[in-house]
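Below you'll find the structure, written out as structure tokens, and then a few comments.
Removed from the display is one protein chain of the complex; every other protein chain stays in position.
Labels run A, B, C, D and E following the written order; every chain starts at residue 1.
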Amino acid sequence: MAEPLSLITATPEEGRQLAIMLARKSIVAMQPDPEVRKALRPDYAKDTMQLMIAAQVVALEFQTIAQANNHWKQVFTESQPES
Amino acid sequence: MAEPLSLITATPEEGRQLAIMLARKSIVAMQPDPEVRKALRPDYAKDTMQLMIAAQVVALEFQTIAQANNHWKQVFTESQPES
Amino acid sequence: MAEPLSLITATPEEGRQLAIMLARKSIVAMQPDPEVRKALRPDYAKDTMQLMIAAQVVALEFQTIAQANNHWKQVFTESQPES
Amino acid sequence: MAEPLSLITATPEEGRQLAIMLARKSIVAMQPDPEVRKALRPDYAKDTMQLMIAAQVVALEFQTIAQANNHWKQVFTESQPES
Amino acid sequence: MAEPLSLITATPEEGRQLAIMLARKSIVAMQPDPEVRKALRPDYAKDTMQLMIAAQVVALEFQTIAQANNHWKQVFTESQPES
Partner (left out) sequence: MAEPLSLITATPEEGRQLAIMLARKSIVAMQPDPEVRKALRPDYAKDTMQLMIAAQVVALEFQTIAQANNHWKQVFTESQPES
């Protein structure tokens, strides 16, 4: 059974991957047919405007995930050697 | 009688579904005719730019819902076994 | 005399209606002529891209209204029976 | 001498007016020539897509102003009769 | 040597100027050639849609700067005469 969706991730990098996954999840919700989605890929994969609009979606989803994880501050303060 | 609208959901997944519902609710408010909306579906279902703009709406609504639910932090901290 | 504008609403549903009203208020501020606005309706009412851009405005206004009402958390925690 | 710019307003309605003013201020900063701006008005005044994009700018500026004024909560809680 | 970039400004007006500067800084980062940028100016200076998209960038950057300066609340509360 797939892990239940959580916004909590161990690292910012995982947060980025989650943001991309959530952005794609929205597309799937609106266009559920995998064959159609596959056929549509060329429409945006080489269209810089659409790549940037997609990057906006990732940035918005990532902002939410970063807030959920308190911007992973504790991950990096813990890993800093006592100066 | 339909449940009154609430932003509080049990899980992030329900939060995603609510975000999609709210995005659609806005479209209904501006285009109340279900037959027109049904006829319009092909206009965006295979238009990657419009699918991405729709994904932006979902991301914005989801950010609001995630803030309403404190990013479901307690859902996942409670479900973590005592380490 | 019209009620002074307030962001405080009793329920999320009223918050949605207020968000739509504020979005329309902005359009009125930029295009004050009601006859022109009425004539323009067909331009977006069947244009899915414009309906989605309008939904973004509603989502942004709703985020502000939800923050103003502390996401109506107290409305739903008060109405929960003591478990 | 013009009042120095402040984000603090007495009411949400004044906040809306300030948001529209700030949105216009940005346009002036990028297109300082008043004659050019006046000549450009017809380009957007009857273009529903552009009116909606402008409404997004107002919604964003208003969100900032609402946060600056703590969403005018105290304005409406003070004016509520003691129930 | 240029002052190091800071988000802290004395007034909201300086915050607006900083927001416009940051928006332009992003354009410079993506199109570093000043001659190209100068040649491109006519492309947006009379295009109302692009002026509004630019105003969105300013509104977003300004929101961040306003949060950094606690919306300059102390600037205006200090300058209010004791009522």
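As a working rule, contacts are C-beta pairs under 8 Å (C-beta built on N, C-alpha and C of every residue); 3 or more make two chains touch, one makes a residue touch a chain.
Everything numeric in this text was worked out from a predicted model, so none of it was measured.
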### Message
Let's see if you follow the contact definition: name the visible chains touching the chain that is missing.
### Response
A, E
#### Entry: Where the missing chain touches chain A, by residue
11-13, 16, 20, 44-46, 48-49, 51-56, 58-60, 62-63, 66-67, 71-73, 75-76
### Positions on chain E where the hidden chain makes contact
4-8, 22-23, 25-27, 29-31, 36, 40, 43-44, 47, 49-50, 53-54, 56-57, 60-61, 63-64, 67-68
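Please note the rule applied: only the chains that are shown with their structure count from here on.
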### Task
Touching both chain B and chain D: give me those chains, sorted by label.
C
### Query
Taking each chain's centre as its mean C-alpha position, how far apart are chain C and chain D in Å?
16
### Query
Can you list the residues of chain B that touch 2 or more other chains?
44, 49, 53-54, 56, 60, 63, 67
### Query
Line, ring, star, complete or other: which describes how these chains touch one another?
line
